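Please read the structure below before turning to the comments.
For this view, one protein chain was removed and the others were kept in their places.
Going in written order, the chains are labelled A, B and C, and every chain counts its residues from 1.
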Amino acid sequence: MTYRVGIIGGTGYTGSELSRILCRHPDVELAALTSRANAGTKVTKINTFLKGYTDIEFTEKISDTKDLDFVMVATPRGVAMNEVPALREQGIKCIDLSGDYRLHDPAVYEKWYGTPMTDVEGLGESVFGLPELFRDRIRGAGLVANPGCYATSAILAIAPLMKSGLVHPDVFIDGKSGTSGAGMKPSERLHHPTCGESVIPYSVCNHRHQPEIDMAVGMFSGTVPDVMFVPHLIPIVRGIISSCYFRCKREVTQEEIDEVYEKQYGAERFVDYVASPSIRDVVGSNHAQVGSKAMGDRIVAFGVLDNLVKGASGQAVQNMNLMLGLDEAAGLDFPGLGV
Amino acid sequence: MTYRVGIIGGTGYTGSELSRILCRHPDVELAALTSRANAGTKVTKINTFLKGYTDIEFTEKISDTKDLDFVMVATPRGVAMNEVPALREQGIKCIDLSGDYRLHDPAVYEKWYGTPMTDVEGLGESVFGLPELFRDRIRGAGLVANPGCYATSAILAIAPLMKSGLVHPDVFIDGKSGTSGAGMKPSERLHHPTCGESVIPYSVCNHRHQPEIDMAVGMFSGTVPDVMFVPHLIPIVRGIISSCYFRCKREVTQEEIDEVYEKQYGAERFVDYVASPSIRDVVGSNHAQVGSKAMGDRIVAFGVLDNLVKGASGQAVQNMNLMLGLDEAAGLDFPGLGV
Amino acid sequence: MTYRVGIIGGTGYTGSELSRILCRHPDVELAALTSRANAGTKVTKINTFLKGYTDIEFTEKISDTKDLDFVMVATPRGVAMNEVPALREQGIKCIDLSGDYRLHDPAVYEKWYGTPMTDVEGLGESVFGLPELFRDRIRGAGLVANPGCYATSAILAIAPLMKSGLVHPDVFIDGKSGTSGAGMKPSERLHHPTCGESVIPYSVCNHRHQPEIDMAVGMFSGTVPDVMFVPHLIPIVRGIISSCYFRCKREVTQEEIDEVYEKQYGAERFVDYVASPSIRDVVGSNHAQVGSKAMGDRIVAFGVLDNLVKGASGQAVQNMNLMLGLDEAAGLDFPGLGV
Partner (left out) sequence: MTYRVGIIGGTGYTGSELSRILCRHPDVELAALTSRANAGTKVTKINTFLKGYTDIEFTEKISDTKDLDFVMVATPRGVAMNEVPALREQGIKCIDLSGDYRLHDPAVYEKWYGTPMTDVEGLGESVFGLPELFRDRIRGAGLVANPGCYATSAILAIAPLMKSGLVHPDVFIDGKSGTSGAGMKPSERLHHPTCGESVIPYSVCNHRHQPEIDMAVGMFSGTVPDVMFVPHLIPIVRGIISSCYFRCKREVTQEEIDEVYEKQYGAERFVDYVASPSIRDVVGSNHAQVGSKAMGDRIVAFGVLDNLVKGASGQAVQNMNLMLGLDEAAGLDFPGLGV
């Protein structure tokens, strides 16, 4: 069976990346891409790199396309909570790649995003879409909240240690992201002369991915989370590395923490625990890498991924595969660029 | 049927890129990868991005592996001419990605490479592997010389105009390449502090891709070639753009030259003639783009590609597909990264 | 004597770079910086890198500051032609860093800039400010039009050959510029994800620096200029290299053209003729480098500089020094970064 999938928000970076993956997915027909500004225009006229891979035109609304089996929302936050309820009512499974459904507590959403979360019912059924940690719940879900790119990289590095009980919950996360993570809208910070030969800390201690990480740390540590998250903009286009710093409850050995991670990720297709995590190994792919180093009663752990693939659209497809009962790796079985 | 393919020189950038493509090729088994330094080691220990995609070990010699159907040589020049004769004798089809078999005239080889071309018999049967221009000859070939990355980008932009008779043969080529084109061996020029915030002209008028371009210009213009080729190193990892400058025999219109290129490439899967060629559109893929602009009796034409894919390993697989009678796009049907 | 210098447009890249140079100039007091948006604010609040080097505040209009001896206009084009007449009437010498006064023929200005040049009288007295070629006229000038960054790099490479009579006037210029040349306004092209790992041809054959180059080629060749200028955006912050391609009237030797350039630039302080021109050698300084290579009856010549210094603000200070009878290198005697 071929599933008809639609994307709300087809011109942004995550929407384009979804198109790039779905147009080659063996079990999917890329059936709809919305763009108000470009409705009626061939997708390949805007996303020229898709020429030869799709023939459809942008539509204005997702409801312009009939018989969709699945919808991805790849817009800025605030849109999904208005679009998803009608889709869910029709029984269409959905993934939201924005922040709307990620935070279980609507009050936390309002605190970090400044406006209320209006689809509280949807929030109730939504599952946080990090397959390596919540696979079973994702399988049964009708609505998945796809995690943020920083959050994915950090949580993959943090969760196993938190679950192990070896570390205190007061982790420091030094996030380092390529520029595509900030979206396609030009701004002073992303202007090449500003960022092209610099490293820029931004949203220090108030980045919107922080409450997702708090939530995960809380879940896996069983305590009140106590995270300090400091993102830095790096002059690369794709790629994130989150360096996470832990204090342990006692001295630990490298072997102990290797075992913790191996146990968590040894059987995973898309997360590797490696000696030297490398952005080049994962760029262009849905693979993530985690590494760590123990030093006395301290640990640094790294989470590395392509922010547009495992940090966004690839992970969304991985979630979709689970939700539709497909092979989890369908459409995603390609290695990173390496160089 | 699945073809067993071996690669001589499995650790360099083109050998790794071949592995990356072939490990997912539907009709191919990646059966051998040679590396003297790493014989006996798992390929994924060195090329970590291939983990999950292949399980083989490096071998010392290509003859260590039996029953190969096809061999790619991805070494520095000078190796293929020693390896290919024995393989051809066993009836194994070969592609050489180095410069050994590219120049029809052994004297030209010796002039540019400094040592003699010793397999003159092989040279006699070898075909220059640019599918969009020599597809029929490649189909029947037992030995294909895969063109250089600069040469591919320039010839794709130049050949149609030369064939049209509109332009003089005295073309200027301003080549601009990412750093991966120069291979994996560290050197002063490729040291990041040297090249990371600079543009460096190098091998001015004496780059080894020049005679390939000369040969092609001569073929398509029917005259003595008269090319000036000036390569520049650009601080990007993957990607080439060759800007080619022509004088016309008379004033030409944009429509005329658009027609020339459309006629040549309109039906091609991997070469698009576009208004604004873009490295980001093709990076990570086997697609190339060509663009042009007429101004009175002058033309500039651009050839754009990923130097490791359409400029090397992807094109080699495209040639292999033709030589084996497979779908020309098998294993290569993925779009560029876009961003 | 200390000259009181004002800058109209103090927050853009060229205005900031002027401030950076003038705040250390031994014979100058940086007396005024205008910025409508920031009037009343300390300059160091916006241009934080100037902390410790100036204490002045931005003013709204240049006329807010009395007793200025010299004014630089560092705004987008279209402003200088409105500001300069009143300043000149008061006997204040001026340099315009925008395009307003560069083109001798008002009709050419209107053709390329789309609106009329309204200060035709000023145009009559203005001198094209390339000191190495027009030093004597600059010395006596009351109004200097500072050349564009591309134009400076190209004309330095082209003029000596044109004057020598060795080459045809149909030069091709392949310009490659860092991103700061395009100014501080964010745009899609200068968005890091767009340009950070790419090379982007833009304004192909219709860049506004072309008529300046035409003018210079015409002047030095004594013929109708016939230039094709194709700029490319390169992912570096500062630096330009213009690669200029020539056909000669006969075969030339390297010695001949070396002599041509040595004769022109041998005694110059800020232009060196070198074997391998290097952006890193000149970045951060007012130095330019020119190089060339002969091949039969063809020549490639390179012009290299920091687009914000020798390509804009440094050259303006060099011109100012000449106009005020100061040491031409005053305030400019610092070498490039090297690495």
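Points to keep in mind about this one:
FYI, contacts are C-beta pairs under 8 Å (C-beta built on N, C-alpha and C of every residue); 3 or more make two chains touch, one makes a residue touch a chain.
Since we're looking at a predicted model, the values are computed, not measured.
Considering the whole complex, the residue from A:Phe58, A:Tyr101, A:Phe302 or A:Phe334 that touches the absent chain is A:Phe302.
Between the chain not shown and the residues B:Ile236, B:Val282 or B:Leu324, the one that touches is B:Ile236. For the options B:Val5, B:Met117, B:Leu190 or B:Ile213, the residue in contact with the chain missing from this view is B:Leu190.
For chain C, the list of residues touching the undisplayed chain reads 13, 16-17, 20, 23-24, 47-53, 180, 184, 197, 237-238, 269, 272, 274, 278, 280-282, 284-285, 287, 308, 333-339. For chain B, the residues touching the absent chain in the complete assembly are 13, 178-180, 184, 186-188, 190-193, 195-197, 235-237. Residue-level contact of chain A with the missing chain is found at 170, 172, 174, 176, 193-194, 197-201, 204-205, 228, 230, 232, 234-239, 241, 243, 245, 247, 276-280, 283, 291, 293, 295, 298, 300, 302, 339.
Quick note on the criterion: only the chains that are shown with their structure count from here on.
Summarising the inter-chain contacts, the pair of chains with the most C-beta pairs in contact is B-C. Between the Cα centres of chain B and chain C there is a gap of 40 Å.
Mean C-alpha positions place chain A and chain B at a centre distance of 35 Å.
The distance from the centre of chain A to the centre of chain C, each centre being the mean of the chain's C-alpha atoms, comes to 46 Å. Of all residues in chain A, those that touch two or more other chains are 13, 180, 184, 197, 237.
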